[in-house]
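Missing here is one protein chain; the remaining ones are kept as they sit in the complex.
We just call them A and B in the order they show up, numbering each chain from 1.
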């Protein structure tokens, strides 16, 4: 596939500064550019690369003013990152997955209902009373347990396991190896020191446009539902315990864990490898820095927190400056003590 | 299924305060109650909900004294949480899994031994010299490697992999995607900067009543065994490295990792996302707060530790109070220095 700079500018509604007729046949990062490639510049940190890139064209912001000579063609757009994403989508559309039908051997229970335009890969297992909407892609080796309901346009990558009674909305994507609806971790301590299983009879509900990362696990509720609201994006190797609720459009980076019964608000941004304790509450639009440990309830919306236990980012920064000087502080105090003593 | 309050009280050995003949047909959390539901109140934090719950009945403790009017029927029991758990079990027994037999296609080596009353799902793979006890449930897409021994009443959820030579006791449950017995992470550094594989010829032993969470990984020993003693409960996405021992009835929340050759005592309670370093020792009944980093050996039993590196909980709390005041401390010191200087 090959396009001219002009064709791309028209697609993206951009304005060309340079050669309109150059040919573009690949997409590359600005620092890895080569002849025939198109790149983008959004983060000012990468500006230095635009003066040396080999890419034939670069998408830039309207506010971009070059500080040196530029040897590539610029396509000026409102939002270069978003325009680049549109380009990737177009590329993906042209090269995309188009398999349909049911590969053999697969196992589909006679009481399961499958929609139209489906792809179901070999070694997939679909249990009794499952219903699957239309235009879904069920990759090989997927497991779908009893009574699971799946909407339209859902993608389950290889080896995904969706356990019994789970409900999955429309336009959800679940990446390879993720486990949805495994029984929650609940045990009642007995007098002799052993533990007794507490049956977990609830389920997991994913609303629409939810993304679940590879090898992520989401446990079913003890009773009721563990709920992932619409537009939530979870990265790889995340753990969501029983009876958690995650509000609309919250995004969570890899390896973060949320303990049981915690409610996370809408439009939160949660970094990677964060631990969030159980029975807590995280308000809407909270931002949590990666590698933090969050305990208890927070009440004010829109705060940024960090640390373990996590506190307000501004406080953390002020404290950290002094923390790094602790040996110096100790010396100062010892000096004062000594001087005070001598002065007596 | 529907029962009267009286039938449930008899089952649980409870005493009724209110209407004996009300019908119960579902189980719900107290804050999500509705007509026909039964709930429980154990944690005082949730007491406020008992005055407004729509549930038809609530299990409460003998010591519970209402502070306001209550509109629901109470069933007074010794331990409401445990009674609730009994109810859940009864519910699960009545709605439970009852498949038996071997689904096709599956792969069972002719030299494998399978017990009675088994369920083996499609696409399961059972290797040479495997022996499986009676009344086990082997879900679809499970892999069982050579020479693995499995006891009675074991459940292996979809996509579990039990690698060669592993030994699994009776009444063990392994959740979806868990990996038992993968080769430990051992490499010998070479003079040229590369690493040479150290073969891992040991195995993993799970004793009885062990629970392993979804996508958890337990490595086989270099030589000898990685041992998970009876009654241990491990949550999802946990990592247990080679040659670790975990003592009886220890519970560990999700995302915790234990590095090689560490011995963890009995009846410990270990929070989520804890990192425990290698070649260490954790005494019996140790409690470790979530998100802690534990280095080295501890000797005293029954301590609660927290932080990274983890220290005694009481010390941590005292230190944290001052830690949050560090900028203030710095100011005090600077003021003292200035005043001292001026006073000279």
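FYI, a residue touches a chain if its C-beta (ideal position, glycine included) is under 8 Å from a C-beta of that chain, and two chains touch if they have at least 3 such contacts.
These figures come from a predicted structure and were not determined experimentally.
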Listed residues B:40, B:81, B:123 or B:171, member touching the removed chain: B:123
Absent-chain contact - pick from A:177, A:224 or A:309: A:177
Contact residue for the chain not shown (choose from B:70, B:102 or B:275): B:275
Which of A:4, A:194 or A:267 contacts the chain that the document leaves out: A:267
For subunit A, the residues touching the chain missing from this view: 27-29, 32, 45, 81-82, 85, 88-89, 91-92, 95, 103, 105, 121-123, 139-141, 157-159, 175-177, 209, 211, 213-215, 231, 233, 235-237, 248-249, 251, 253-255, 266-267, 272-273, 290-291, 308, 320, 323-324, 326-327, 329-330, 333, 336-337, 340
Positions on subunit B where the hidden chain makes contact: 105, 107, 123, 125, 141, 143, 145, 159, 161, 163, 177, 179, 182-183, 185, 187-188, 193-201, 215, 217, 219, 222-224, 237, 239, 241, 243, 255, 257, 259, 273, 275, 277, 279, 293, 308-309, 311, 315, 318-319, 321-323, 325, 329, 332-333, 336, 339-340
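Quick note on the criterion: only the chains that are shown with their structure count from here on.
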Distance between the centres, which are taken as Cα means, of subunit B and subunit A, whole angstrom: 25
